[in-house]
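A single protein chain has been omitted from the complex, and every remaining protein chain is retained in its original position.
We just call them A, B and C in the order they show up, numbering each chain from 1.
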Amino acid sequence: MADGGLSFPTSIGTSDETHIRLLGQDLAADLMGKVGFGELAYWLVAGRRPTPGETRVFEAVLVALADHGFTPTAIAARLTYLSAPESIQGALAAGLLGGGSRFLGVTEDCGRFLHETLRDAGPDPDYDAVALDAVRRAREGKRFVPGLGHPVHKTGDPRTPVLLRIAEEEGLKGPHLRLFEAIGRVHPQVLNRTLPLNGAGVCGAALADLGLPVDLLRGFALLARAAGLLGHLAEERRKPLGMDIYLTVDRNAVYEED
Amino acid sequence: MADGGLSFPTSIGTSDETHIRLLGQDLAADLMGKVGFGELAYWLVAGRRPTPGETRVFEAVLVALADHGFTPTAIAARLTYLSAPESIQGALAAGLLGGGSRFLGVTEDCGRFLHETLRDAGPDPDYDAVALDAVRRAREGKRFVPGLGHPVHKTGDPRTPVLLRIAEEEGLKGPHLRLFEAIGRVHPQVLNRTLPLNGAGVCGAALADLGLPVDLLRGFALLARAAGLLGHLAEERRKPLGMDIYLTVDRNAVYEED
Amino acid sequence: MADGGLSFPTSIGTSDETHIRLLGQDLAADLMGKVGFGELAYWLVAGRRPTPGETRVFEAVLVALADHGFTPTAIAARLTYLSAPESIQGALAAGLLGGGSRFLGVTEDCGRFLHETLRDAGPDPDYDAVALDAVRRAREGKRFVPGLGHPVHKTGDPRTPVLLRIAEEEGLKGPHLRLFEAIGRVHPQVLNRTLPLNGAGVCGAALADLGLPVDLLRGFALLARAAGLLGHLAEERRKPLGMDIYLTVDRNAVYEED
Partner (left out) sequence: MADGGLSFPTSIGTSDETHIRLLGQDLAADLMGKVGFGELAYWLVAGRRPTPGETRVFEAVLVALADHGFTPTAIAARLTYLSAPESIQGALAAGLLGGGSRFLGVTEDCGRFLHETLRDAGPDPDYDAVALDAVRRAREGKRFVPGLGHPVHKTGDPRTPVLLRIAEEEGLKGPHLRLFEAIGRVHPQVLNRTLPLNGAGVCGAALADLGLPVDLLRGFALLARAAGLLGHLAEERRKPLGMDIYLTVDRNAVYEED
């Protein structure tokens, strides 16, 4: 605590000449080779080591969110790699910057919606009644219910039942997933049509049931996507598409007066 | 293949109404709950599923590189979160953008150095002789040997022997790690002092032995660091330091003529 | 319009073998050496060429917003340059990513607040009455009035009267600046204390009076800040501070249990 009393407290990590400590553990002796990477990511954010069941649900979420093909974020990363191949960090960052409200925000939006709905509902709720009320209020406020509907998987997102089953198997199907299932059951009464519970939404519900802070759920979607973007950049390196994508746009540009 | 013959081939993923395919697998049925996140990241970049041993070495590397405390990148991420807390993707991207030549580049530089040295050496090399020659040429060219030396761990980086042991246990100590060890043995003959083999370097050697493309090794350091940065952002949310860091600099600014 | 009818219309620019057209002009013959950079930036966003008076107000705004010393964004840019000096685009991008709601958002927030207040007030308003009502509603809703108050310039931001005078001189003091002035006059009646009209706020009001889209006002703050950040990076190159800033934080890190 030199420098006139300056002090920057942290619970993450420190090191000295012979040891590196991370999360209160000896990095080399206790963590390397003994904890998985997903497990460590959970621990870093939650500040506590997850159980094996929590790790399995968490990694299933990361796997579900890692890639969705040629998303706008994957295309942006490939085009940035085309322009600046010497800076892989720039291409990865450009891809992650699309992780905002529209294409990667559903996970966090859904987790937060469920969290706030449950907070208002009080303990031991009747999930179907709470869900019915929440969907009604969303409709009256002309708001979408996050996690409901999918442009491609119109009759059912294949990730949803699988993640629900995994959470059930691990004894981790908590109030957020239960409320999400209830929304799936009751929304046709209000909306007069049946929409699928989508994969991004069920991931948000599962992360919230793991006790992770709802303000940071988008962060996990970004971590998962970082792996997917690396996959795209590795493929771009082997079989480049960026130039074709760029030329497809540029060759079909048409100037028009504003 | 509509749009006049346009075609963007990819081996990563596709989806239709009922299925999501990733890496040739059914995402929901075959991957979620069955592969770990680190395993999937390896698969995405290498284009092949790693063995359990490869996964263990790979995840040990990611764990080793996830966080190094208050690095410039962690501080940049925290300051960006302070300025724009609504955009966690921006804070994460800002942190990753520091993953360049100086603070996060050693992993890739070391992997590449070993790879090129081995390529020039031909098959079945005498590692000590090759290492001696490589260190001599680096010294003559006034270049550093990547992976040698550490500002804090002057007598030995605790990560290095642990990663070597894990690779040995899994039968994955290949030519890159062997050459790296040889550099550790022979460099005092040339440099007249003994430097430690650092953790970032041994990680680069291990990744290269896993057959991962040396041009993308920095990408794995970035993926690992993404988890560490999320940890810093989660801590910044609970116990903010960004304002203190900013004010420490701003309050001690001194204007001087250029 | 090859590729099966694909067409990407734009009013910005096109080029062929002998000409480059930008905004409907011949770039080389009509723009280079004839329009200033600020003038072009206005034209690009507004889709029309500004008058000399509009350009003067616009450039005064950019000058006012270009730099505020060691802001979190400037520090983040310097730390990123320290880590990845080979990627100046990364350091600049990292700095701009802090241009969010808190430290660079006031310009846009203030422009939008004034815009929406005027829209609700109808034509030919009594500015003091409208301002009084707007401040009252903000207070009742426990919201801040954007553009009011400054942590350092407690008795008056020196930029505010200057920008008001320049706009007046150019005949461009329109309804947004008039309403902003009115807020300055009437807010003490509601808040029981006198706060300064700050520089970021008056810039937002002036940009809105120039007819620029309120959704993009933050974009101009970012453009201005890009110049300031280049100044910091040029200084960092000549007289590096990034390492000192990093070590000041790192040397004063204190590990504590979570």
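The rule is simple: a contact is a pair of C-beta atoms (placed from the backbone, for glycine too) under 8 Å apart; a residue touches a chain by one contact, two chains touch by 3 or more.
If you're wondering where the values come from, they're calculated on a predicted model, not measured in any experiment.
In the complete complex, the residue from A:A91, A:L114 or A:A134 that touches the missing chain is A:A91. In the complete complex, the residue from B:P9, B:P52 or B:G122 that touches the missing chain is B:P9.
Those residues of subunit B that touch the chain absent from the view are 1-3, 6-11, 13-14, 21, 24, 47, 84, 86-87, 89-90, 93, 97, 248-249, 251-258.
Although one chain is not shown, part of subunit A still touches it, namely residues 2-6, 69-73, 75-76, 79-80, 82-87, 90-91, 93-94, 97-105, 242, 245-246, 248-250, 253. What subunit C contributes to its contact with the hidden chain is residues 6, 8-20, 22, 26-29, 31-33, 35-38, 40-41, 44-47, 56, 59-60, 62-64, 66-70, 87-90, 92-94, 96-100, 104, 152-156, 158-159, 161-163, 166, 199, 213, 215-216, 218-220, 222-224, 226-228, 230-235, 237-239, 241, 244-245, 248.
Convention: only the chains that are shown with their structure count from here on.
If each chain is reduced to the centroid of its CA atoms, subunit A and subunit C end up 32 Å from each other. Subunit B and subunit C have CA centres that are 37 Å apart. Within subunit C, residues 2-3, 6, 84, 86-87, 90, 93, 97, 248-249, 253 each touch two or more of the remaining chains.
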